[in-house]
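Of the protein chains in this complex, one is absent; all others appear in place.
Moving on to subunit A:
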Amino acid sequence: MEANLSACPTYHAGAEPHPTSILDPRQQSPDNEKPAAPTSSHPQLQAHNDHTMAEAPKPSSSVKLVLLGEAAVGKSSLVLRFVNNDFQENKEPTIGGETLTWHATAAAFLTQKCNLPTRTIKFEIWDTAGQERFASLAPMYYRNAQAALVVYDLTKPTSLVKAKHWVAELQRQASPGIVIALVGNKLDLTNESGDADSEGADGDESGDARKISTEEAQAYAEEESLLFFETSAKTGHNVSEVFTAIANAIPETSLKSTRGPGAANAVSRGGDEQRVNLNGPREAAKEGCAC
């Protein structure tokens, strides 16, 4: 959907009429006179636009969600399950030149809407793209994130240790109000079938690959005020529940601004009218568009 929108260039950022320059004859095309249409392909502007859409049934807000967790715990799989309701059995690891195409597809920038009774949350899901491998995540990654999914593999104890590290890192670097969900993935490898609704089994039965008990992880989550779920990206068990719970946990107040807590500072003189959407006018200038 995003890709389609970007082909539709009639949106003009900073909707005020601007002086038409005679230096650029293209600026005098009739396109320029069209009223601003809410067709921004720029996700940051999406939330703002949604409010202006007459057909929007309820308020909609964008929420930046970041993914963190040890390699191979199923971060990308969880997101793919959530976004496409899809699972790839022998998916290659996300990182490394060999799996370039898959990675580019998966990690680039996924969005998914989550419909709540009173509002719609649009998740902009950021993958680390492997930059955490050598401790090289950029501050940009945490910037204005309103939610984080910290994933571990409940068959692998070290992955919970790593998850705790990421929780601490989020508490240090991210916005103070960030909603963090701790997610134990690969429930399908335990005796509790991910398909069934069996809950709360402690996983001590023989043949069970579970190495981290529900109680242990839950206790930690409560201590740090994290949401907590056990999921299976493979079967889909509990996956949409995680995102719905996050959507519900995000305070109404932080949704008012376009872009999380940081955006509040930006609104001073001139405020948001000075924000620009680079994609819109640029493409309008390049060539005519059918839409």
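Remarks
To be clear about the criterion, contacts are C-beta pairs under 8 Å (C-beta built on N, C-alpha and C of every residue); 3 or more make two chains touch, one makes a residue touch a chain; residues count from 1.
Everything that follows uses one rule, which is that contacts and distances are computed from a predicted model.
Only one of "Ribosomal RNA-processing protein 43", "LSM2-LSM8 complex subunit LSM8", "Rab GDP dissociation inhibitor" or "SERTA domain-containing protein" fits the UniProt record of the hidden chain, and that name is "Rab GDP dissociation inhibitor".
Although one chain is not drawn, the whole complex shows that of A:Arg119, A:Arg143, A:Lys164 or A:Lys211 it is A:Arg143 that touches it.
Residues 1-4, 13-14, 16-25, 27, 42-44, 71, 83, 95-97, 99-101, 103-105, 107-113, 127, 129-131, 133-136, 138-141, 143, 259, 262, 265-266, 268-270, 274-276, 278-279, 281-283, 285 of subunit A touch the missing chain (whole complex, contact as defined above).
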